[in-house]
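Here the complex is missing a single protein chain, while all its other protein chains stay put.
By written order: A and B. Residues from 1 in each chain.
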Amino acid sequence: MKHFTSVADVPDVPTLIAAAAAAKANPYQDENLGRHKTLGLFFFNASLRTRLSTQKAAENLGMKVMVVNLNQEGWALEFQDGVVMDGNKPEHIREAAAVIGQYCDIIGVRSFPELKSREADYAETVLNGFRQWSGKPILSLESATRHPLQSLADALTIEELWKQHPDYGKRQPKVVLTWAPHPRALPQCVPNSFAEWMGHPSAGLDLTIVQPEGYELADEFSSGAKVSYDQDVALEGADFVYAKNWSSYHQYGQALKLDRDWMITTAKMSITNSGKLMHCLPTRRNVELADEVLDGSASVVIQQAGNRVPAAQAILKQLLLAR
Amino acid sequence: MKHFTSVADVPDVPTLIAAAAAAKANPYQDENLGRHKTLGLFFFNASLRTRLSTQKAAENLGMKVMVVNLNQEGWALEFQDGVVMDGNKPEHIREAAAVIGQYCDIIGVRSFPELKSREADYAETVLNGFRQWSGKPILSLESATRHPLQSLADALTIEELWKQHPDYGKRQPKVVLTWAPHPRALPQCVPNSFAEWMGHPSAGLDLTIVQPEGYELADEFSSGAKVSYDQDVALEGADFVYAKNWSSYHQYGQALKLDRDWMITTAKMSITNSGKLMHCLPTRRNVELADEVLDGSASVVIQQAGNRVPAAQAILKQLLLAR
Partner (left out) sequence: MKHFTSVADVPDVPTLIAAAAAAKANPYQDENLGRHKTLGLFFFNASLRTRLSTQKAAENLGMKVMVVNLNQEGWALEFQDGVVMDGNKPEHIREAAAVIGQYCDIIGVRSFPELKSREADYAETVLNGFRQWSGKPILSLESATRHPLQSLADALTIEELWKQHPDYGKRQPKVVLTWAPHPRALPQCVPNSFAEWMGHPSAGLDLTIVQPEGYELADEFSSGAKVSYDQDVALEGADFVYAKNWSSYHQYGQALKLDRDWMITTAKMSITNSGKLMHCLPTRRNVELADEVLDGSASVVIQQAGNRVPAAQAILKQLLLAR
């Protein structure tokens, strides 16, 4: 695996999930693999889970980690070619990425969408700039359109839990990705990636995406899923409920309405098949998810967050081995 | 020791001081104790001494350290239960602390008081939130009402110096905690903790607190000390003078007056018994302390700051051993 920016970079997803499970069972099995290797983590946007879990994963592998908060430290980069750089941007991605590539063996990059232009965001300018000019493996720490580190942790969580289910081996689990309300307009990264990873036949899932009219994800992501507009119908018999807000793809970046009826409550969960509640966090309590659900036994959000470490570790290991 | 948030968490203070002295004498005696353990340091407020000394202490023990400046990185947390989170706070302490607990073996937290509401500050909402929800040992890096890492360093400094005094073993040292002027209204954390640690009978000290009318500390902290309002009388015969500004507890958070006469000068020190001058730093020169005192032989403030490392190391060792 040369880069990790989407599921398309992964040769075989089930093997990667198994590697993440192995890393969780024995976190220090490869603690010398990363000796003399440096991971650079570059954040254009704030991060808590991704930063800490990826740093810990790298250190479990014996790597050194350097963290730079580019947004705070004033490094506005120019990504367009051919411009006369007499404005506010002190450096071009061609130099910045190539220089960073001199100091780091693997480069992690977080860059959120601006949610102003679909074309600009879906071009993945920042991530692709690093991929093109750094000469080193790129690890997405969440880009404009995807969050694959989260998706691998999600897949590991579902596998762990489904293996303990009485129906394991008898049928596929029913997984429902449901839109949920939020006061702000959020990226589509997490649902895009979740749909892309879980909608693939090799995932062995029965995936439904449910959202209000106007919140449909791009076809390239949702094509492996059933699509529904009725949350109550979709939740029927669900083994896993993945709740998440996202802004509109078709009316790009807009929060069309804050439909409080879509909040996940105990009543909603009672429609499911004793379903587990998942969320990538952070979440707005009593807007996306009711207190009663988050604090109840159906919630697996903390286990899911904990799985960010072995997920990142399995990926870093593959990137180290491919060098 | 399961947590370190106040002197009440410490089973035996003299043993802890002895452990800090041992760590200072041989900083690498336990350099494998923290192997595979991660300390997370989370700052809601800026830090220089505490951050560097605690990081160094953890690394002396072989731990990994992850530092997050939450205030700068935009993580405003919700601490109130039951609220509809449709405002500016993206995450609740229940999730944030539990997630951080997945990535860290020990969690250090710095959170200053707002000095607006005594009830709010003295409830120690932030520190207690992490303590309640993270599932991991909590290390106070200075909270709304206490700074116990500083107090242990202070205790170590007094012990080191008193052992060299001709009267050592013959009498208790006289220690005076004196209010000093400052242009801003400051927390009561350092004097509260100092009083709480040094006023305990096991400290073997004769402690006096002196301040202008209106600056009395809360009884729960000052009950082990003599209280005075006359600085010159209080300083008579002092072996140690701990100077520090604090805002009013009773007229909560207010700077009642900036009484320049309380600045520690050579004339003031001449009243003492060749007393040593202590201060937690940072200090305002020629407001709290005169240049002549800080630059003279009575000042032990740099030794005191250096003692922050062995103090933190002794505490981290206890937290590691208790796991």
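One rule holds in what follows: a residue touches a chain if its C-beta (ideal position, glycine included) is under 8 Å from a C-beta of that chain, and two chains touch if they have at least 3 such contacts.
Quantities reported herein were computed from a predicted structural model and do not represent experimental measurements.
S.K.: Of B:32, B:72 or B:88, which one is in contact with the hidden chain?
M.R.: B:72
S.K.: Return the single residue from B:46, B:233 or B:322 that touches the missing chain.
M.R.: B:46
S.K.: Among A:13, A:33, A:98 or A:218, which residue is in touch with the absent chain?
M.R.: Checking the options A:13, A:33, A:98 or A:218, the one contacting the hidden chain is A:98.
S.K.: For chain B, which positions touch the chain that isn't shown here?
M.R.: Touching the chain left out of view, chain B contributes residues 27-28, 46-49, 51-53, 55-56, 59, 69, 72, 183, 281-287, 291, 294-295, 301-302, 305-306, 308-309.
S.K.: List every residue of chain A that touches the chain not included in the displayed model.
M.R.: Within chain A, the residues touching the omitted chain are 36, 38, 40, 64, 66, 68, 72-75, 78, 81-87, 90-92, 94-96, 98-100, 102-104.
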